[in-house]
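Structure record follows, encoded as structure tokens.
Note that this complex is displayed minus one protein chain, with the remaining chains in position.
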Amino acid sequence: MKRLLIPLLSALILLSGCAPKRFGAVYTDVFDTFTELTVYCDTEDEFNACSAAAHAELLRLHEIFDIYNTYGGLTNAASLNSDLSADCPDELVELIASGKQWYELSGGKLNIALGSVLSLWHDCREKGVLPDESELKARAEHCAIADIVIDGNNVSLSDPLMSVDLGAVAKGYAAQKTAELLTEAGFENFALSVGGNVITRGKKPSGRWEIGIEDPDGGLLTTVKVSGESVVTSGDYQRFFEVDGVRYHHIIDPDTLYPAGLWRSVTVISENSAEADALSTALFCLDEQSGRALAEKISAEAMWVAADGSIAKTEGFSDYEK
Amino acid sequence: MKNKRLLCDLLLILAIAALAGAIFLLTRLPSGEEGEAVEIRIGGELFKVLPLDTDSSTDVGGLCTVVIENGAARVSESTCSNLLCVNHRPISRSGESIVCLPNGVTVRVSGGADFYI
Partner (left out) sequence: MKTSRKIALLGLLTALCFVLSYIEFLLPLPSFGVPGVKLGLANLCVMAALWLVGAKEAAAINLIRIILNWAIFGSFTGLLYSLAGGFLSFLAMLLLKKSGRFSPIGISAAAGALHNVGQLAVAMLLTDAAALWYYTPVLIICGLAAGAVNGLVFSAILLRLQRKENHHE
């Protein structure tokens, strides 16, 4: 018995001594949202290095995809929108190219060329008024995805009145890139949430990462457990404004030019955070049947919460709830 | 001969008991803290997640009623035959659970999530 006990005890002591510690940081200056990093590593110095690297990468990507500000000599989404043609950083070209692919995949429901319409909604949200319908329709004339032309690193917008808006895809892409950077730097167990775009790597000492999915009516709907996957929710309760007691949220259906009304929220679990972000926006505007087909096509799992509170899930979604 | 067999018996029983002890340590020790929510499942499929800090009473698909009071969850009524779930003491610590096998209903306390989205 003793022969067994001593190695067992020493193993326990060793394990507890080496158990990685949990560290966390929050950034509020990227992607106009709340970003949270959680890392399991051995020392605080290690974590500080990790956090600094993540923050720098997020800031860099934030500047590239920013449509409101320009940053000196950097060509970014904002400068592209005003100059109409520019040699762009690799990340901007890659995200715009993937945006064009998502337009095809989603049957036009995810449109990064919708900038002129979205900026009108954005301005109206700030003022708390509804956009003028004829103005919306006039702007919708300048949202053709084919007018974004990519040639090598050169991107040009052939319609001078159009603008690119990467809001639906940038956060997921940034989370993906930042996670790749941290993995390369040798961090194995961390999770990053860029405004609700959660990407996970490895796991916690106690098991998989747990992500609580909020009920659109308040409270918690479910908890999904992931290790390596990304989770994102698009919901009508996340960003909205009210006019005469009616809620207008931030996900605009390109076909109606008004907030999509099919779902209260859509949650996506996928291997890739950029894909998860894009898919959740696309699914939010698509009916269940087309949505299921699209989710299956890119092997993602999804959960839909309908206006009446009823819930639909892809077959594999419940596996993450166990 | 006989004594040797009894010694073997004893070792076998101790080994199995040690296994049970190991499972006990693995499943209960890491999560002794108060939980944040309970997950209610029917046949393994998630039915509802309820926060422990809000008193509530929930009908679980007509099979039983889960009541949350003073930060603990219990089953107040059940259609099952043995009513073990109803007689189970209230649960509040992470990892604790009430199982109603006849109805396939499980109520398990979970700790907080890492992120809420």
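Each chain carries a letter (A and B) given by its place in the written order, and its residues are counted from 1.
The working rule: a contact is a pair of C-beta atoms (placed from the backbone, for glycine too) under 8 Å apart; a residue touches a chain by one contact, two chains touch by 3 or more.
None of these values were measured; they are calculated from a predicted model.
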In the full complex, which residues of chain B touch the absent chain? 2, 5-6, 8-10, 12-13, 16-17, 19-21, 23-24, 27-28, 39, 41, 43-44, 82, 84, 87-89, 95-102, 104-108
Hidden partner interface residues of chain A, rising order: 322
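Keep this in mind: only the chains that are shown with their structure count from here on.
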Per the centroid of Cα atoms for each chain, what is the distance between chain A and chain B, given in Å? 35
In their shared complex, chain B is touched by residues of chain A numbered 36, 38, 191, 193, 196, 198, 204, 206, 209-214, 219-223, 231-233, 267, 318, 321-322
Which chain B residues qualify as touching chain A in the complex? 30-31, 37, 39, 44-46, 49-51, 54, 110-117
